[in-house]
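Note that this complex is displayed minus one protein chain, with the remaining chains in position.
Up next is chain A:
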Amino acid sequence: MPFIPHTEQDVAEMLASIGAPDIEALFDEIPAGLRCAGLAGIPAGESEMAVTRRAHELAAQDGFYLSFIGAGAYEHHIPAAVWQLATRGEFYTAYTPYQAEASQGTLQLIYEYQTMITRLTGLDVANASLYDGATALGEAVLMAVRASRTGLRRVLVPATVHPRYRAVAQAMVKNQGIEMVTVPYDPDTGTTRVADLPDGPAAALVVPQPNFFGALEAVDALTAWAHEHGMLAIALANPTSLALLKAPGSWAEKGADICVGDGQPLGVPLASGGPHFGFMACRQALVRQMPGRIVGATVDKDGRRGYVLTLQAREQHIRRAKATSNICSNQGLMVTAATLYMALLGPRGLRDVALASHANTRALADALTVIPNVRRAFAGPFFHEAAIRIGGNVEEVLRALRAQGILGGYALGRDYPDLADAILFCATETKTEADLQRYAHQLERILSKRREAPPCAYKS
């Protein structure tokens, strides 16, 4: 029996000890009318060999593409050591470190992770992770509303925040009567202007850096504005960029109050969308409003340094209906991978990844905008993602690129009707000069073909 070690003799001895005639008798408290005969709709079990073959066939069917899609999930090289270590059984098959003395490995690792996140973000404290960047934003909004002295249930969110993040946060907070107000973006630069921030009180302003278009926001001015208006500033950051860009804790005079983001770029595979993980850091003064697990250092009874889950009085298993969040399991294994990744890359390595990604995206933007009718959608600086307008049907062009094995980027028109002819693309450090040329060449070929023979020519 797969994964069940019992011999017939074991079963007989165990039933005798229980005093039950058979296994069936162990279910005699379930009302007879409810019991089902079995699961006819589920296929018969298969051997590991058979399932392995099936899985390999499905994977081969999907194959590989040369991908320039970013839009919230980024392809980076992951050192081999990351997942070889993260999938060691001692990390992979442990649970939440409730028994601290038997979980010092996981606990110390989380403490190191929290430290790394505080150093990237320039904030005082970090938690042990949330589900993903989008839910982390939702939790940050809830946290800001709780922390707001005025009891305000209104938060300003720029339209340059990832549309999916806005949707997820909205779904999380709407049942608590919290209003998310969308701030329009400047169509020239693709960034948020202080002049466009709405009047009226609010608990917080979200400040993305880089924003969904890859563009760099005027974070100092936005943060200062939030503080001048009695709001918290919630930074939404890409962790790779933090090796290069100013840490949110240093934005404006006082720094952002909370920083969240998706940790996937730190050693976590794209994997069709998950598992990724959300990170969250904040100022010390807000730590009791933070959701999720937090690890703290302490000593054991011999006075030696050790680590435990702490501030658990915030959490659902203690505080129940009054907890800061309902979150219990988070993304522990992803945090393990991210900690390994950050340790392996180090401060220079992560900065090199950020610089190489920026340089590649810049080179690709240059190569693409040489093509006739292709131009940057926005003026101004960007990190490792940028938008172009191609003056044509984006979905058709992306399909044609895909036929050449290239995923050319994300069609911004899906979320921004004004940007119907725009593609958001990303070229991280994984891309070579030849990759960039291949994309530029194919896009040029596809667009010029279309110019010579527009689609209407085939209608007859």
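In this section, contacts are C-beta pairs under 8 Å (C-beta built on N, C-alpha and C of every residue); 3 or more make two chains touch, one makes a residue touch a chain; residues count from 1.
By definition in this document, contacts and distances are computed from a predicted model.
Asker: Name the chain not shown, per its UniProt record: "Putative iron-regulated membrane protein", "Cytochrome c oxidase subunit 1", "ABC transporter permease" or "Probable glycine dehydrogenase (decarboxylating) subunit 2"?
Answerer: "Probable glycine dehydrogenase (decarboxylating) subunit 2"
Asker: Just one of A:143, A:183, A:286 or A:342 touches the chain that is missing; which is it?
Answerer: Once the missing chain is taken into account, the touching residue is A:342.
Asker: Write down which of A:155, A:216 or A:234 is the residue touching the left-out chain.
Answerer: Selected residue, touching the omitted chain: A:216.
Asker: Can you tell me which of A:243, A:259 or A:447 touches the chain that was removed from the display?
Answerer: Looking across A:243, A:259 or A:447, the contact with the absent chain belongs to A:243.
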